[in-house]
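All protein chains but one are shown at their positions in the complex.
Order of writing sets the chain letters: A and B. Residues in each chain are counted from 1.
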Amino acid sequence: MSAHGETVGRPSSARRAKDLAFRLALLGCLAVAIGLLGILLVDAVLDGAGALDWDFINSFTSITADKAGIQAALWGTIWLMGVCALFIIPVGVATAIYLEEYADETRWWNRVIELNIQNLAAVPSIVYGILGLAFLVRGPLNLGQVVLAGGLTLGLLVLPMVIIAGREALRAVPSSIREGSMALGATQWQTIWRQVLPAAVPGIATGVILALSRAIGETAPLIVIGAATVIFANPTGLGSDFTAMPIQIFDWISRASNDINDYRPLAAAGILVLILLLLAMNGVAIWLRNRYEQKW
Amino acid sequence: MEAAATTIRLQGRRRHGELAVRLLLGLAALVSLLTTVGIVYALLEETVVFFGEVGAHDYLFGTKWTPLFEPASFGVLPLVAGTLATSAIAMLVAVPLGLGAAIYLSEYARPRVRKTVKPILELLAGIPTIVFGYFALTFFTPEILRAFFNLDVGIFNALAAGIIIGFLTIPIVASISEDAMRSVPQSLREGAFGLGASKLQVTMRVVFPAALSGIVASVVLAMSRAVGETMVVVIAGGLQPQWGADVGKSMETLTAFIASTAKGDVPTGSIEYKTLFAVGTTLFVITFVLNMFSIRFVRKYRQVYE
Partner (left out) sequence: MVIGQPAAKSADERTRARPEPICHLEGVSVSYGDKAAVRGVSFDIARNEITALIGPSGCGKSTLIRCLNRMNDLIPSARVEGSVLYHGQDLYGSEVDAVEVRKRIGMVFQKPNPFPKSIYDNVAFGPRVLGMKGDMDEVVERALQRAAVWDETKDRLKANAFGMSGGQQQRLCIARALAVEPDVILMDEPCSALDPISTGKIEDLMLELRKEYSIVIVTHNMQQAARVSDRTAFFTVDPEDRVGRLVEYDDTETVFTNPGDARTEAYVTGKVG
């Protein structure tokens, strides 16, 4: 006979209460997190929806709050994202290909490269600003506080994300495809260029878009390299001075504390534009993933 | 159809194209290495000069940080205190909420709930920190801390900054911990259930300990993230350093100092310029140690089950 007696009863009410309380507590954690997110979004919409109109998008910033708009910042962001993408796509994909397809994992230097990328992914973004300031804006390259420097700084910041996503996309391609190709007499590069890489493109594209959506919201590195906060023109080239959306929002927030009724709605409106951009980018990434993901 | 016997040439030409490609790709991989080298070099170069002018001892152990006033004092401890205070508060928020969410998603939630909630957490993770800074300053401090909880806090205070940072690092704790818990094999749970354990017991006594290294990794990574966070503290945490523990008042952090100083035009070679790098080095060292720790823990938990 079992040590617990013959009768199998229902769980005791004490135990049931404990289980329920635990479950509710866990759910509560989730609810608080999501709830706070909801409050944040509602607050931003309430503050900023009023100021969000086409005038806002088409005007430049101004000393009078009613006339201020986000045009320079929006175009600055677009230019920065362009430079960033042109940097991270070739360098990130090439690095991912090297690490996944060519590098011998037993060699110590390849392990160092891998470890280094993992570390870089977690370095605070403001440190990348310092790097940009020391090497790109001033220092050896001495580019000045221009679009090229800003785009490259952001590119260096999100490069690890592209490399990591690229490696995963390459790894997902089964080795049977590589074997089949090599057995026909293709060289390693022919195999990669014509079979492996094309199959990995959806995953890589998703990774690039997610990296850009990280870069688009970064403020701290741009502050350190010296993005302008008051600028009345869109960038015209890689050597132009620039501002960016997060910088403009930051400037307006700083003024908001002194002049709370004037610039606060603008900051909120800028935030809404930024969030909408992000939602659009993430939407594209999700669509890409669902539409083109290869089921092996 | 191949020609017969001896006229077959198997000798190929040296594939120069292949070698060139391999070289180019290796050079690309070098960029990531050079980034770290660049960071370390940039930081150290100016920091060494800085220590030449301001003693390392005064910097590391001084408790007064007034680099831009007369007389200037370069003790970094107040900034470290600010960073520590906001990060500690952040962890007090992120760890329970993040773990709670993770445990729920991993062990209790139905697949449909998971499918809806995970994108929401990803959304939380994707919102730029400047938005959180705005929220902290314009809503959280005035409406929640002061109005709702009736706390006597300054408009810029470390408490609000810390809580909001905690909130934005919840996804880090939640997603990595959830990942770690889901990797625990079902057979372990079944074994415990088979012995008559309740769900609570199985979750906390079997799954949680089994996933511990992954969970610790997530917490350390979240800590590193909190330490490196800039915009929330710049906007809402205050730009007055404080050598104390009054989180209701302004406590400037390492990151806030760098951002606010760099905002103005800082001439190369000036003492302000050098302080940027010295403080940057301090920040980098702290996060580097935390990151290395976390990476090792992630390796550990991945090894066990994969």
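Please note the rule applied: a contact is a pair of C-beta atoms (placed from the backbone, for glycine too) under 8 Å apart; a residue touches a chain by one contact, two chains touch by 3 or more.
Worth saying up front: this structure is predicted, and the values here are computed from it rather than measured.
Student: Who touches the missing chain here, A:145, A:181 or A:282?
Tutor: Result: among the candidates, A:181 touches the missing chain.
Student: Pick out which of A:199, A:215 or A:253 touches the chain that's been left out of the picture.
Tutor: Of the candidates A:199, A:215 or A:253, A:199 is in touch with the missing chain.
Student: On chain A, where is the contact patch with the chain that was removed from view?
Tutor: On the chain A side, contact with the omitted chain comes from 104, 106, 174, 176-187, 190, 194-195, 199, 294.
Note that only the chains that are shown with their structure count from here on.
Student: Under the definition above, what is the set of chain A residues touching chain B in their complex?
Tutor: 11, 15, 18-19, 22-23, 25-30, 32-34, 36-37, 39-40, 43-44, 47, 90-91, 94-95, 97-99, 102-103, 112-113, 115-120, 122-131, 133-135, 138-139, 156, 159-160, 163, 187-189, 213-214, 216-220, 223-224, 226, 246, 249-250, 253-254, 256-257, 264, 267-268, 271, 274-275, 278, 282
Student: So in the complex, which bits of chain B are touching chain A?
Tutor: Touch residues, chain B against chain A: 15, 17-18, 21-22, 24-26, 28-29, 31-33, 35-36, 38-39, 42-43, 45-46, 96-101, 103-105, 108, 117, 120-124, 126-135, 137-139, 155, 167, 170, 174, 198-200, 221, 224-225, 227-231, 234-235, 255, 258-259, 262-263, 265, 268, 276-277, 280, 283-284, 287-288, 291-292, 294-295.
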